[in-house]
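The complex appears here without one of its protein chains, the remainder shown in place.
Here is chain A:
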């Protein structure tokens, strides 16, 4: 048989066989056997030295074609097998993606802290400094400096835990303002501050009273601070906390440390002002007290009340949290039931 016939037989015989091969290893064996140095094609090509010079290129070209065809067939089969193998692997690796993910243990800050942090950031953005002060306070700073002298009827408004005649648990964070005002150097610019913190009142704990709660008070003093500035500041704050659509209204009130004094109501964020149980069908909810700093408070701190003036406000983070999240018992904040606390883990 001449070489050409031999090659044809080889091609015919192996083309079918390659299609039958089931594994990559077997295919590799076949490739080595067929196309390797000891394989039949190499052998045929080696036999070409016995051919005529005329015949040699023809047979050579033919042999190369056969080898290329077989190489291609093997490659093609290899891809098929590899594809099948990947499919098999993927099928084997398939999982139930609806099984739960691994839980990440994450704690959460207390809802009151969240309210206070939010307010601190808001006021810092407007250039207010955050000032902390002692929780055990002197009568002098807690009351006298706040224009509440001994035996003033307004002392009734804040029933107090006294430690001795001079020391008490602060009933508001106003003494921090008194301390700061006393030290502030107005030649270096205005005073803009908030004082957040714990306060104490001699109250019996129930759904709406707590002997411990929080306050965040604000104070701005400069040469030209107006009641309109107070109104604008509180409007911005209320909208930040309770929603951009909120409106506020001021009502006359009384605090010894401010004159004029106002209570601030916000349009009900449950009903939008049409009336509901939350706002007791008035459309308004009382959220804080404020006013223009009483000249006695400025003078007590050594500030010239004829030149400087300002506004002050005080709000209760506990009350804010209760209003914002519909919490009806202030004791929830201090019982720290984990099921209660953890609901505030997500953005509120």
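As a convention for this text, contacts are C-beta pairs under 8 Å (C-beta built on N, C-alpha and C of every residue); 3 or more make two chains touch, one makes a residue touch a chain; residues count from 1.
Quick note on the criterion: contacts and distances are computed from a predicted model.
**Q** As a check of understanding, state which of "Phenylalanine--tRNA ligase beta subunit", "(2Fe-2S)-binding protein", "Spore coat protein JA" or "Imidazole glycerol phosphate synthase subunit HisH" is the UniProt name of the chain not shown.
**A** "Phenylalanine--tRNA ligase beta subunit"
**Q** Touch as defined at the start, partner being the missing chain; which of A:35, A:250 or A:327 qualifies?
**A** A:250
**Q** I'm checking contacts with the chain that's been left out. Which of A:53, A:90 or A:228 qualifies?
**A** A:228
**Q** Tell me which of A:24, A:48, A:81 or A:167 is the one touching the absent chain.
**A** Selected residue, touching the omitted chain: A:167.
**Q** Touching the hidden chain in the full complex, which residues of chain A are there? Just list them.
**A** 99-100, 102-103, 105-110, 112-113, 117, 120, 123-130, 132, 134-136, 151-154, 156-157, 161-164, 167, 169, 189-190, 192, 198, 200, 202-204, 211-212, 220, 222, 224-229, 231-233, 235-236, 249-254, 256, 259-263, 292, 294-295, 309, 333-339, 341-342
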